[in-house]
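Input: a single structure, listed below in structure tokens.
Every protein chain of the complex appears in place save one, which is left out.
The letters A, B and C name the chains in turn, as written, and every chain counts its residues from 1.
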Amino acid sequence: MAQRLGEWAAAAPEMEEDIALANIALDQLGAARLLLSYAGEAEGAGRDEDALAFLRDDRQFRNCLLVELPNGDFGQTIAKLLFLSAYQLPLYTALAAGPDERLAAIAAKARKESAYHLDHGRMWTIRLGDGTAESHARMQAAVDAVWPYTAELFASDPAAPVDPAALRGAFDATVAEVLAEATLTRPADGWAPTGGRDGLHTEHLSFLLAEMQVVHRAHPGARW
Amino acid sequence: MAQRLGEWAAAAPEMEEDIALANIALDQLGAARLLLSYAGEAEGAGRDEDALAFLRDDRQFRNCLLVELPNGDFGQTIAKLLFLSAYQLPLYTALAAGPDERLAAIAAKARKESAYHLDHGRMWTIRLGDGTAESHARMQAAVDAVWPYTAELFASDPAAPVDPAALRGAFDATVAEVLAEATLTRPADGWAPTGGRDGLHTEHLSFLLAEMQVVHRAHPGARW
Amino acid sequence: AEPQDHFESVIAADQKIEPRDWMPEDYRRSLVRQIAQHAHSEIIGMQPEGNWITRAPSLKRKAILLAKVQDEAGHGLYLYAAAETLGVDREELVELLLNGRQKYSSIFNYPTLTWADVGAIGWLVDGAAIVNQVPLCRCSYGPYARAMIRVCKEESFHQRQGYEILHTLAHGTPGQRAMAQDAVDRWWYPSLAMFGPPDADSTHSAKSMAWKIKRFSNDDLRQRFVDMCVQQAEALGLRIPDPDLRWNDERQAYDYTQPDYDELMRVIKGDGPCNRQRMEHRRRAHADGAWVREAAAAYAAKRAERAQREEPVAA
Partner (left out) sequence: AEPQDHFESVIAADQKIEPRDWMPEDYRRSLVRQIAQHAHSEIIGMQPEGNWITRAPSLKRKAILLAKVQDEAGHGLYLYAAAETLGVDREELVELLLNGRQKYSSIFNYPTLTWADVGAIGWLVDGAAIVNQVPLCRCSYGPYARAMIRVCKEESFHQRQGYEILHTLAHGTPGQRAMAQDAVDRWWYPSLAMFGPPDADSTHSAKSMAWKIKRFSNDDLRQRFVDMCVQQAEALGLRIPDPDLRWNDERQAYDYTQPDYDELMRVIKGDGPCNRQRMEHRRRAHADGAWVREAAAAYAAKRAERAQREEPVAA
């Protein structure tokens, strides 16, 4: 998500929004760094955050498909942000109360950030949905395009610290309220692409990684 | 050029054009391979065509800036093709008559291909220039945008097998005739960006190379 | 003789129906549908492989892949031309593709995730296509049969290239080998599904067989494909991801696990991993090219008009 938001640098519809999107990117990146470092330590194979971020191929990434989708227009980026944060807020809230102290600490910080992200996503969804005829049409199209990718977020995984299936209720409630206020229609459930958690990604991810990893990989073993 | 044309795969305005652009890409790629192999042998450091194509950074590439520009719309791609082939045709013609037999043989083959490329660029420039009001405006904009990059092609280099400055006359005559028939205006000379021949490229090239080289570089020493 | 009798005698004698011959409306419609879907498949099929042109790991492979994708565009054109002999035109057929009323082969709704997928598509997908298509070279409709002869010749070339890619990878670094096996693991069952539903559930087959458009059943062709692949996989040194694959001495053929036909139905219905992406890409290319096609038409019209205006002067 941070990588995709980074693509917006100096290209947002308003200068204030350049700042806001960079803020969100920084939060997402910050949480990712803490989680990757922890994962690397838990693995015990000596991989740090950079080894995990820059030296894996797309088949080894476990991210949900939603975050690797291209940015599209501003409406699509907002739809991704709304859905992601409406999932991350209850997720981090639950993790913050979990037994793993380090994970709980990371989540406690990320939860507050997610609340801000959700607020930002909500505010823009409403503005665009209830703005002009054009923005309404675009925002509805964005919601329709991104919606199928939300199903994957809640695939049950009883082995996870928090079973994602348990977060669906909170997500649905949040989204229903935001879409209603935005005069937008919640898409029907149907096609529900999946595979990200098993390393089966869209064709977009390998392009994203080619760009993200190019400098790091061109200088094996270098410090930055 | 081949790399940029390859980006058009399955995205051209007509199926016939998918085939034509692939043809031109294949010709350009074919000539590039022969020239890179020859350059690698001449260098005598054991680098083959792939080492030269996949293991250099943008600062080590010596291509003219014109070919690294993004594709833009179909009109821009045609403008690049028209100008490049109007330069390559006299270039390869001169090289084909040169004293270096191997270079002359490569050029003799490439010359015929360039004649076809020029024909294709000419045909589309005329169709678009003398087509609809929209296509006329777009083609003029494309010519205007690409034109500044043609100056670099003819920067004098007395040490080269053929001094590019000597090709300017043929280029100007060809272009003048095509633009006139296409009811387009030749842009005034002015800004003339340069640096490609010294490895000082546009910001576009490093992105192009990140994508082009990603698989090759991810597997050091591998055969394909 | 009645035209119907003529038609039936030509079919019976294993000769060719030609465009000017009388043919039953059903036969014509069935052929148009099949040829158009075949053409659409070639056009959409450019995308998954085209996805790797810019990233091919050597210049030679890049050239081969460019040429292959170009061939697919060429196949699309022959096939649209064959369909046009039946009284429809290409634009109409393309419109049916773009509005989703006609389909293309579901195999192209899977993503190409690594370079090895280009090899796996060549070996397995083109391999399955050839097994499907070789009998079509003897199909009863002349223009289609002739197009297929040309297509099959090129496809078998493509299949060999795909095999070569996988062979190089399988005999390369551990990373390359893993990439090759991963690609075969992902493409095996979708390739088996290319032969369509099991014979018991196949709807169009009976009539097509009678008309000699189709000459073997889905299951027969699938079996032929499996038997062919087993041997080639051994030569490649790659594993076919089917634990129940084994030689059956009685049937003189390999027993194998059937692909997931429910998945096939979902993908056909539009819910494969890449259906939306492929259609959006095609629609966007078509829309982005509209101004170019309009310009070409306008220019052609102007030329024609000028030519006409000049004639009286010359006369």
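Everything that follows uses one rule, which is that contacts are C-beta pairs under 8 Å (C-beta built on N, C-alpha and C of every residue); 3 or more make two chains touch, one makes a residue touch a chain.
All figures in this text were calculated on a predicted structure; none of them were measured in a lab.
Within the full complex, the chain left out of the display contacts the shown chains A, B.
Seen across the whole complex, the unshown chain contacts chain B at 57-59, 190-191, 193, 195, 200-203, 206, 210.
Contact between chain A and the unshown chain involves residues 2-3, 6-7, 9-19, 22-23, 25-26, 29-30, 32-33, 36, 49-50, 53-54, 73-75, 126-128, 130-132, 134-135, 138, 211-212, 214-216, 218-219, 221-224.
One rule holds in what follows: only the chains that are shown with their structure count from here on.
Between the Cα centres of chain A and chain B there is a gap of 40 Å. In this assembly, the C-alpha centroid of chain A lies 37 Å from the C-alpha centroid of chain C. Within chain A, residues 57, 206, 210 each touch two or more of the remaining chains. Touching two or more other chains at once are residues 55 of chain C.
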